[in-house]
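My questions will all concern the structure given below.
Left out: one protein chain. Kept in place: all the others.
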Amino acid sequence: MITFILRRLAVVIPTFIGITLLVFALIRLIPGDPVEAMSGERGMEPERYAALIAQYGLDRPLPVQYVDYVAKAARGDLGRSIVTHEPVLREFLDRFPATLELSLCAIVFALCLGIPAGIIAALRRNTVVDYSVMGVSLTGYSMPIFWWALLLILFFSVHLGWTPVSGRLAIEYDPARVTGMMLIDTLLSDDEGAFLSALSHLILPTIALGTIPLATLARMTRSAMLEVLGEDYVRAARARGLSPLRVVVRHALRNALIPVITVIGLQVGTLLAGAILTETIFSWPGIGKWMVEAIHRRDYPVVQGGILMSATLVILVNLIVDLLYGAANPRIRHAR
Amino acid sequence: MPADMNPPISNAVAAAPLVPPSPMAELWRDFRLNRGAVAGLVLVITFLLLAILAGVISPHSPIEQYRDAILVPPAWEDGGSTKFLLGTDAVGRDMLSRLIHGTRLSLAIGLVSVGLSLSLGILLGLLAAWRGGKTDTAVMRMMDVLLALPSLLLAVAVIAILGPGLANAMYAIAIVMLPAFVRLTRATALGELQKDYVIASRIAGAGPLRLMCSTVLPNCVAPLIVQATLGFSTAILDAAALGFLGLGAQPPTPEWGSMLSGALEFIQSAWWVVSLPGFAILLAVLAFNLMGDGLRDALDPKLKR
């Protein structure tokens, strides 16, 4: 297990260094002047220009600048937004709980529907049930989620009037911010109306964001289950007179879920990418919307910081998932 | 039983000579059995015809604004007109013509970005497999970096550098898809390089370049075709997403995704403006996914009897 962890780290660390290089290079690759790009000021006085060059350390050699950048980033200094002049990290942390809450809801939604759907499809292989599950999930997988979100709004908000169109909470509520996650904060504020409001605001974004992971999980679970159901040990378990439920849950599912864990990890990327679209449509104040706005405003420090933080998140979650995978698999857990 | 007794069995086995079907015929036979895949192929061909004939069959210009016909509903709705079969948008442009021209654009985006990504991917993948060692590590770590960035986020990052626009969106998407092609080429090439026939042709004195192009590459073709087909759907989807965010195709280009950007405000008044372009995207993406899945199943030797 320790060798396994070390081997994972040996891949993760260079990747992380690569990310910092990429992000560092980003602002210097932008056509035009990096000073203008970083400060957001144009046509400034020569003295101010020189001062900024010194401030950003642009007069020093590139390797020194890079080391400086990484050192600052390691201390949590990701620069300041050109537009708001707030530290980028603070802005990120302000918005991150909203994205986290939405993503967690989406992945739970995807897990709760996708895994059972995949199992049922595998158990009813080549029947109408299987074909329907697979047809629906391929459609979900092919769905442009920004359009899917619009359709959901059109039907549930406009046509039926069941759910709100955008935002996280009705305007009359203002719970104290504790975790930044509205469901938890409204629960803590002990106001049932606020909690229900937060919940109803979450429903459509959750469905929109969870659809692609849902479809992916259903497809993966089905194929993993089919593979495992054909294994000798499943047949041997049946030959020992174990009930179908026990065979499926204890013997087949346990093994089929091991590869599915990896797929769940890969969904973090899908979720963050999807958050860009979902948050834009539902005016959800998370990091996806923040970054799109930053690009439109040419707020490069924010873009830079956002990319760094998102990539770090993806790498970390995948590392954790890899380690979980190792822990779930006796072959790896007991390897010396 | 005496050991020297003749076995009572003769070798009177006369197997009928079997002519194996050509690979293409076999592929088509397997592909045809998959109804979804055939549906995908038919859709893809339809989209292709629409794209080629866009200039001929569109009733109107995709960018001409009919100032007296703003937000006209489709022909079958109240107030619709046969002049605009699928209605008009907020500045009076014909939806049908814009959708047809959008087909051309989406396929072109797919073609360019998949083409770019595929050729660069094959090059890097073969290089990594052939040189091994440090080159291999360097290439693969670069791909890991690209993979660590969520697809759309990476595209957005590239757009942040290059600036919004259709061409830049295509480059961005090509970069997003690159790791898949590199990894696939490298894995297949590594697998092939270990096989006896490659070792044999190496012993026979085939140079590395010749070895790569004439023996290894043809064996990578099947999985690459599948990946490229699926890449079309990724490209169309991501290009539409970028267009929707205003980072891809710019107005008045009739791109499906950008047609949807700003559609939220018509959600109550003009459903056709909201639903039709998205439906076109869904159909196109679905078509390529169905076809890619079908191709993969037909090409996968594991599933063959």
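Here the chain labels run A and B in written order, and each chain numbers its own residues starting at 1.
Going forward, contacts are C-beta pairs under 8 Å (C-beta built on N, C-alpha and C of every residue); 3 or more make two chains touch, one makes a residue touch a chain.
In this text, contacts and distances are computed from a predicted model.
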item: Chain excluded from display, named as in UniProt, from "Heme exporter protein C", "Oligopeptide/dipeptide ABC transporter ATP-binding protein", "Glycine cleavage system H protein" or "Electron transfer flavoprotein subunit beta"; value: "Oligopeptide/dipeptide ABC transporter ATP-binding protein"
item: Residue touching the undisplayed chain, where the options are A:T3, A:T84, A:S132 or A:S243; value: A:S243
item: Touch with the omitted chain, as defined above, among A:G43, A:P63, A:G161 or A:P330; value: A:P330
item: Candidate in contact with the missing chain, chosen from A:R48, A:R177 or A:R254; value: A:R254
item: Selected from A:R28, A:R235 or A:H296 as touching the chain missing from the view; value: A:R235
item: Missing-partner contacts on chain A, residue numbers; value: 231-233, 235-243, 246, 250-251, 254-255, 329-331, 334
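Going forward, only the chains that are shown with their structure count from here on.
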item: Whole-Å gap between the CA centroids of chain A and chain B; value: 24
item: List of chain B residues in touch with chain A within their complex; value: 36, 141-142, 144-145, 148-153, 156-157, 159-161, 163, 233, 237, 240-241, 244-247, 257, 260, 263-264, 267-268, 271, 274-275, 277-279, 281-282, 285-286, 289-290, 293
item: Contacting residues of chain A [partner chain B, same complex]; value: 11, 14-15, 18-19, 22, 26, 29-31, 135, 138-139, 141-144, 146-148, 150-151, 153-154, 158, 268-274, 276-277, 280-281, 291-292, 295-296, 300, 303, 307, 310-311, 314-315, 318
